[in-house]
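A protein chain is absent from this complex, but the other protein chains hold their places.
This part shows chain A:
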Amino acid sequence: MMRHLISAADLTRDDAVLILDTAEEMARVADRPIKKLPTLRGRTICNLFFEDSTRTRISFEAAEKRLSADVINFAAKGSSVSKGESLKDTAQTLEAMGVDAVVIRHGASGAPYRLATSGWIDAPVINAGDGTHQHPTQALLDAFTMRRRLVGRDAGLGQDLAGKRITLVGDVLHSRVARSNVDLLHTLGAEVTLVAPPTLVPVGVETWPCEVSYDIDRVLPKSDAVMMLRVQRERMNAAFFPTEREYSRRYGLDGDRMAKMPEHAIVMHPGPMVRGMEITAEVADSDRCTVIEQVANGVSIRMAVLYLLLGGNDSAATAPSTTRTEESK
């Protein structure tokens, strides 16, 4: 395994499949009466959250605690700059207190990469979402959910998502979830289509390993999974689309549209959902929607990532760390 997890693009197919398989093992822990492994006992992990986040922070914290790590939560609302202390000073302060790994969420794209490569600290860095860049554990938990539903829990072990047709709908421009998913799903052999109004597709998307469509109705019948991305209402004021209602009509997923999907196809959402905007309550509450499963799977994936990066107590038995993260960027 690599030393840091910064971008889904840094994962090879085999890395990704190993994480998914390990997450299946971790998921079994959740079925036990005592949901705890001793793997990271005596190790300290800091959740360094410069941006508001409830579900991702709690998911990491649950994963860390299930692996018996000591957890420090550092929440700095707003940016490091507005607090007057730099990211560098904050990270170095924490490392001086004996932190073995840093999980970072930051509003600035590239902040986790800077933390991992600037020589500020030595600890492994796990990106829990940076600006509009990457959110690799989200992409991994999404892939895990897809593999379970579309390939099978046991049948999926060792497998990737070859040939699966995955559609992402919504604000691609501002979405780190979209970027991470495009990278990882491509690595896992899936065929990805992005659907969005042209204003919410980045200039430069042409080099991404995916298709782009402006018409959701043409894509839905050919999708094995449809992931709806959150659209923030404030985008409306920046003229990305005329009104919330028009967006909802043209790009929202309602019951009629869901009926156009193949029977086996699932509906996904990274949360939090804006019901009535990109997704109707009917769809969100249907049994084709995997939102709650994704949350549960998130804990398993984060346990797997922490386990593989930190190597547990018997780290000597694992493969030597590489610096591929740095070299491949």
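What we mean here is this: contacts are C-beta pairs under 8 Å (C-beta built on N, C-alpha and C of every residue); 3 or more make two chains touch, one makes a residue touch a chain; residues count from 1.
Heads up, the rule we're going with is that contacts and distances are computed from a predicted model.
Considering only "Heme exporter protein C", "Peptide/nickel transport system permease protein", "Sugar ABC transporter substrate-binding protein" or "Dihydroorotase", the record for the omitted chain gives "Dihydroorotase", by its UniProt protein name. Here the missing chain is touched by one residue of A:26, A:48, A:111 or A:169, and it is A:111.
Residue A:87 is the one among A:48, A:87, A:200 or A:299 that touches the chain missing from this view. Of the listed positions A:205, A:273 or A:296, the one in contact with the omitted chain in the full complex is A:205. Take chain A: the residues that touch the chain left off the picture are 79-81, 86-88, 106-111, 113-114, 117-118, 130-134, 176, 179, 202-208, 329.
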